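I'd like to ask some things about the structure below.
Every protein chain but one is kept in place in this view of the complex.
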Amino acid sequence: MATTNTSASAPASGLREFWFYFSVNRGAVIGLTVFAILVFVAIFAPWIAPFPPDEQFRDALLKPPIWDAAADPRFILGTDPVGRDMLSRLIHGARYSLFIGFFVVVGALIVGVVLGVLAGYFRGWVDVLIMRIMDIILAFPPLLLALVLVAILGPGLFNAMIAIALVLQPHFARLVRAAVMAEKSREYVAAAKLSGAGHFRLMMVTILPNCLGPLIVQATLSFSNAILEAAALGFLGMGAQPPTPEWGTMLASAREFILKAPWVVTFPGLAILITVLAINLIGDGLRDALDPKLKRS
Amino acid sequence: MLNYVLRRIALLVPTIIGISICAFAFVRVLPGDPILAMAGQHGVTPERYEILREQFGYNLPIWQQYFNYLWSVMQGDFGISLATKRPVINEFMALFPATMELAFVALIFAVVIGIPAGIFAAIKRGSWFDQITMGVALTGYSMPIFWWGLLLIIFFSGYLGWTPVSGRIALTFFLKPITGFMLIDTLLYGNWAAFVSALRHLILPAIVLGTIPLAVIARQTRSAMLEVLGEDYVRTARAKGMSPNRVVNVHALRNALIPVVTTIGLQVGLLLGGAILTETIFTWPGIGKWMIDSISKRDYVVVQSGLLIIALIVMSVNLIVDLLYALINPRIRVQ
């Protein structure tokens, strides 16, 4: 099935091959499109949003969306309890969610990769110590641990992100450790060692690129998990604090209106679902494209 | 096998000590003051404050507080709740069955729907059934369950009025807990109406809590099935003219289910985490809500011991899953 490449164009056609497998997956392409739109919306939020996210229209509290008879035509998706435009808040909320996902993944990735490489490469007591700590973190239900950490650090978006990154990083560490242990015994590593490559060079340049595939898949998974967990923390009042237009926080502070004004509850949740779904679709596509075993069939 | 079991358990000892240190340390660094948290709107006098600090041992050096704590935990004493002055372990035992029952029913819901869905999706790979099932599964997997729960309440309890809004059983039934599991207790009492009521109360929370495990199980089953269906022995069986049903039943299913069982076991930690959200939304009197309330009330003793107990439970379940896996698959033991 795989096309034969000449060695000169290997990197480019590697990418092309990846794109070939990725684009076969219709879901993944849809996910990627939605995600691209979200990124666009997030970047250009101040220009796209009809109003600033925290501007209060005291004359238009809890207005329903445009298709309702009682709607105010200025506010397409209605307003919240203090008269802020829902659509503008949702648009700005995309910034927070994507930022949370990105920051958490980068944080968890860096910490997890460093710890995993150290553990897998040096083995011995370093390995035991690091892996025991990972075991301890994994013994707590993630949301509960994140909750306690946020309670310690103080409720807030940034602290929530730190807590979530900490909770998610053991997965990276375990993955990398296993990969490093497997690669270490390979011939090319032994050869590099013989030619006098240092520990650091060996780990970063030689071993790591070989476990990139699973890492990318894990990173996508963590991206969507981070958004969900941050929203859950926000929902429990421990994440981003109002008036930050973070979706989970919006949901929580509007929960009392669930029967009277369902739109203030429905839209933020829908936004979370769509974002997370898009990322998970991409994740599935990535796995199919990067996992050589599934390529066969 | 015994050797393997003992070795696995011995490996857990440092982890358990680490967990106890974590639980203890978390609570010490929580902002807020446990003694002030106990007082109402009038506050506490400074003299009284000192007396209480001494009484709770908060004036001792931190390491001594830890060893005192560890010592009492080893004797089965998890401390007294600051808010209710009841032993933490009693509160836990009173609330844990509610969480267990919810998690158990959620898991059954996930397994009963997830496994057949995954199997059929794999057999009919690429069909509309497969595509829809996997689409729904991925949506379920992406679901913010707190929002999902609210939607279900709006629709089924608020709009249609089919299910009760919250609680474990209608208040007209007054049954002293025997096992603490409402479904079992009502049957032990032979009270059919109470059983139905308990079941009606369980449905929505169990669906909400079971949504993500259901998605995970369906997806896992499908890919495990696909993998097994591609193996040589299944192809051989097919080639020998075995009927497709028999192939699936005899060969594929049994082998495909091993990784699925592991997946199910690993859902326990997630279920306990999800229980926090589910119990909050449905005001279900379980340990998830208990922990949240205790964190916000700054009931230090409950947070500390609750964390410890929950982590121990998750660890034990993971251990059991590992051991079962080793039992099924002897190759693991040698490693």
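Just so it is clear, A and B label the chains in written order, and each chain counts residues from 1 on its own.
Here, contacts are C-beta pairs under 8 Å (C-beta built on N, C-alpha and C of every residue); 3 or more make two chains touch, one makes a residue touch a chain.
To be clear about the criterion, contacts and distances are computed from a predicted model.
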Absent chain [UniProt protein name; select from "Peptide ABC transporter substrate-binding protein", "Acyl carrier protein", "FecR family protein" or "Alcohol dehydrogenase"]: "Peptide ABC transporter substrate-binding protein"
Sole contact to the chain not displayed, among B:Leu36, B:Ile132 or B:Val196: B:Leu36
Of B:Leu82, B:Met143 or B:Val303, the residue in touch with the unshown chain: B:Leu82
Which of B:Val13, B:Met74, B:Leu171 or B:Ala239 contacts the chain that the document leaves out: B:Leu171
Missing-partner contacts on subunit B, residue numbers: 31-33, 35-45, 48, 52, 55-56, 80, 82-86, 91, 94-95, 153, 157-158, 161, 164-168, 170-172, 174-178, 188-189, 191, 280, 282-283, 285, 289-290, 293, 298
In subunit A, positions touching the absent partner: 54, 56, 58, 61, 81-83, 154, 241-243, 253, 255-261
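Criterion: only the chains that are shown with their structure count from here on.
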Centroid spacing, where centroids are CA-atom means, of subunit A and subunit B in whole angstrom: 24
List of subunit A residues in touch with subunit B within their complex: 27, 132-133, 135-136, 138-144, 147-149, 151-152, 154, 224, 228, 231-232, 235-236, 248, 251, 255, 258-259, 262, 265-266, 268-269, 272-273, 276-277, 279-281, 284, 297
Residues on subunit B engaged by subunit A in the complex (per definition of touch): 14-15, 18-19, 22, 26, 29-31, 135, 138-139, 141-144, 146-148, 150-151, 153-154, 158, 226, 230, 269-270, 272-274, 276-277, 280, 288, 291-292, 295, 303, 307, 310-312, 314-315, 318
